[in-house]
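Take a look at the structure below.
A single protein chain has been omitted from the complex, and every remaining protein chain is retained in its original position.
Up next is chain A:
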Amino acid sequence: MSTLGRAVAAEAAARPATRRRLRDRDWVWGYAMIAPLVLGLGLFYLWPVAQSVYYSFTEWTLFGDATWIGLRNYEQVLTDPANLRALRNTFVYGGLSLLGIPLSIAVAALLGTRGLKLVSLYRTLYFLPVVTMPAAVAMIWTWLYNGDYGLVNYLLSLVGVEGTSWIANPSTALYALVAVGVWTQVGYNAVIFMAGLQAIPRHLYEAASIDGAGRVRQFFRVTLPLLSPSVFFVSVLSVINGLQMFDLVYLMLRRGNPAREETQTIVSLFFSRAFEEGAKGYAAAMAVVLMAITLVLTVVQFRVQKRWVHYA
């Protein structure tokens, strides 16, 4: 072998080595960077999940003695009528929270209108509920919904409609809470849709209008398909949020509210069982069931997305 050949061979042999060494160092840094997050996730998310699953097979007395009872908790969870009612309510919350999507798209489109004055003021106003403490949101809406002195009923009385005690009336309470939930989410969703709208190339609209498409047609043929990834993202999040509805139920329903049964969700019932009644193993089984439901619905959403989500 010539000198040259040997040199080339040596270099060739050396190159992957240096590259590997370099790669090793990258890995170290990479892991170091993500370590806090992974540790955090493991410690505060994955480990509790594993524990919940374990405890769902136990009868856990108030102060920590857990005895293994197999599937008995699950039998009770799946047959208790209170859970089935709460499950139905939870699905209503999850389903109706999708109503926020068209609303958010409309808000995003309006906020993106060219030449709109005071646009940053409007953006702030719509985003404010997102960053407001749920306790404050709940308190304000409790006042607005008051049957005797509430603003909602006052406004209705102006158009001759007689209101009700919105959150104390079993037939309206659920929807009143959904409305608040949607209201708090609109600003957040609108931000995502605004980003999505801005990513749509302008020339597509020009091409469409040359082809004679009006604004409505442009919206359905250009905007909506190209916005579909954002819609998908928001709908997955909305459904998960809806399924986890708790804070508004907990904060807005006072002692002795006759609408409690009609508004109870799986999570609020979970809270009662675990922390008020002390049935922690049973509550853990409820949490696992909810997790399974959330998982299934999310997987279904991901499967179905192929039919309607267009990635440009």
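Quick notes
Going forward, a contact is a pair of C-beta atoms (placed from the backbone, for glycine too) under 8 Å apart; a residue touches a chain by one contact, two chains touch by 3 or more; residues count from 1.
Note that contacts and distances are computed from a predicted model.
Of the candidates "Multiple sugar transport system substrate-binding protein", "Proton-conducting transporter membrane subunit", "Protein translocase subunit SecD" or "Alpha-L-glutamate ligase-like protein", the chain left out of this view carries the UniProt protein name "Multiple sugar transport system substrate-binding protein".
Contact with the omitted chain, checked across A:28, A:43, A:84 or A:116, is made by A:43. For chain A, the residues in touch with the chain missing from this view are 36-37, 40, 43-44, 61-65, 142, 145-150, 164-165, 167-170, 254-258, 260-261, 272, 275-279.
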